[in-house]
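Questions regarding the structure given below will be posed in turn.
Yeah, one chain of the complex is gone here, protein chain that is, but the others are all in their spots.
For chain A:
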Amino acid sequence: MDPAFLVIQGLNGLASASSLFLIASGLTLVFGVTRIVNFAHGSLTMLGAYAAALLAPLAMASLGKPLGFWTAIAVAAIAVGLLGVLIEIVLLRRIYRAPELFQLLATFALVLIIQDLVILTIGPQDVLGPRAPGLTGFVEIFGRRFPLYELFLIAVGPIVLGLLWLLLTRTRFGILVRAATQDREMVGALGVDQARLFTGTLFLGAFLAGLGGALQIPRAPANTEMDLALIAEAFVVTVIGGMGSVTGAFLAAILIGVLQAYGILIFPEITLVVVFLLMAIVLVVRPYGLLGKPEPIGAGPGAAFALTLRPWTGVENALAILGILALAAAPLLLDAYGVTVATEAVILALVAFSLHLIIGVGGLVSFGHAAWFGLGAYGAALAVKSLSIPMEAALALAPLVAGLGAALFGAFVVRLSGIYLAMLTLAVAQILYAVAFQWVEVTGGDNGIVGVWPADWASGRIVYFYLVLALAGAAILALRRIMYAPFGYALRAARDSALRAEAIGIAVRRTRWLAFALSGAAAGLAGGLWTFLKGAIDPTVLSIPVSVDALAMLLLGGAQTVIGPIVGAGLLHMMEDQTMPLTDYWRLVLGLVLLAIVLLAPRGVVGAIEALREARRDETRAAKGAPP
């Protein structure tokens, strides 16, 4: 290969690395101090890009070209920084002590809300910004033209790193930030005003995100999809570098930038995979990233979604039977459209319930459940399309493929815990998403696989509903059985106290690994059923929103109870079905629902009902004068 070309490609990689570093440094700083992984960090970058792209032409018209351009960049970054302050005061302050899963969900709710607000106010079209005055030219490097602006970006990374280093080592604020990153409790105990420190950190983090976005506009237009794309990459960079380490983020950004630049030459189809694979490998070899430190005890999985088991009362058994009967009678009561919605709801209930096994029972916060749902969906679709096997066999294959996939990846996942486990599961789902997206010959890429219909006997809407009800219902009952069996208890034991579980002979990792595989298999069955319901699938079945939907259902219903996730699936799907025809802004609604769960009803709907019942029971007891 032409050496000059390789040099240019390396420089391209460094330019991307700079942009990536700006975004990731803010994310990692905020995490270091607040211990919150801010899912909305990519959205802040997106807002920075929009703000700069919209402001720059106006500013350049009134202030003159260079001054106007750079003023617009600065104003955009500062405005995003201030938005960060607002987010800290309004939302984050309320969830610093919440379990990681709630923090992830709450900030993901912001992603959804910001996305729809941008579409609402600016519109769905891309916004192209002006080019940077004075940096529009090219330089010649080994006889090739290289954009001046890219060179400028390459310099920005180290400059920002240097400035951050000065800030962190030479100012009181910076020293406090570093102290809090090492030991937040101690900084609090020393009488530091935590509120101001946290607000300041959020300003800095959001400012860096905004700056990273604003500096992108001469390269690429601002668009509504950059938030999730950027946050996924920024997660990878911060996890590889070590959460909380700015220098680590810089090293990881360079690693990723260069890897992508050269990777595209060698394996153009799997560049996305390579990035997430690198993260998975780093997490397995160095569980806390290149320069990260072992996580001090966090809030842990949290009691809010720790399932407690007790035998069902007569009333509860009756309700469950009534529910099953109502479902069985659904086709008689609903129109054709209603039957389809009910079929979807039953499949989603299985997805939520399978997630329940690892989160509610196992305490493992998986943020990538879409992986197993999608693996089952693709497994079934490919079996029918490429191997021409019948629906029945494909439906048997779906849980098998997903279960094996979950067993394979799960072997790595169960080595981690807490936020790192959540990040790795997210990465696994993203790897599979990337494969489905980029491996066009097999998966059909973006278009997916079409024309996967049920066998003739099951092609009627109502018959297929009953097929789904029978299979998903059986899987749910089997999972419920497992929760009440010794294995479910052992899994719960490992969640409550891994130390104690080990000390009484429970192989904690193996227990979690098996749970992961079983949960994956159940989700895979749901994926297979989904494929035949829709007749077509595309990579969205593997995307982050699917994972988030599953979490939302689980928590909306309430993960402390056995039945919660099923109720949650029904409720959320009904809500979606009722909202979608009325408004284009379902994401906004979903975001608000997620925030409501986290802030108002952390135990979910069923949990709230339980709490009411407990309160009533206590009252009756008190009224009778019996001891509580």
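Everything that follows uses one rule, which is that a contact is a pair of C-beta atoms (placed from the backbone, for glycine too) under 8 Å apart; a residue touches a chain by one contact, two chains touch by 3 or more; residues count from 1.
FYI, contacts and distances are computed from a predicted model.
Novice: The hidden chain: which UniProt name fits, "OB-fold protein", "ABC transporter ATP-binding protein", "AMP-dependent synthetase/ligase domain-containing protein" or "Response regulator"?
Specialist: "ABC transporter ATP-binding protein"
Novice: Quick one: which of A:Leu11, A:Ala252 or A:Leu514 touches the chain that's been left out?
Specialist: A:Leu514
Novice: Of A:Ala180, A:Ala493 or A:Ile563, which one is in contact with the hidden chain?
Specialist: Residue touching the absent chain, from the options given: A:Ala493.
Novice: For chain A, which positions touch the chain that isn't shown here?
Specialist: 303, 306-309, 311, 481-482, 484-490, 492-493, 496-497, 499-508, 511, 514
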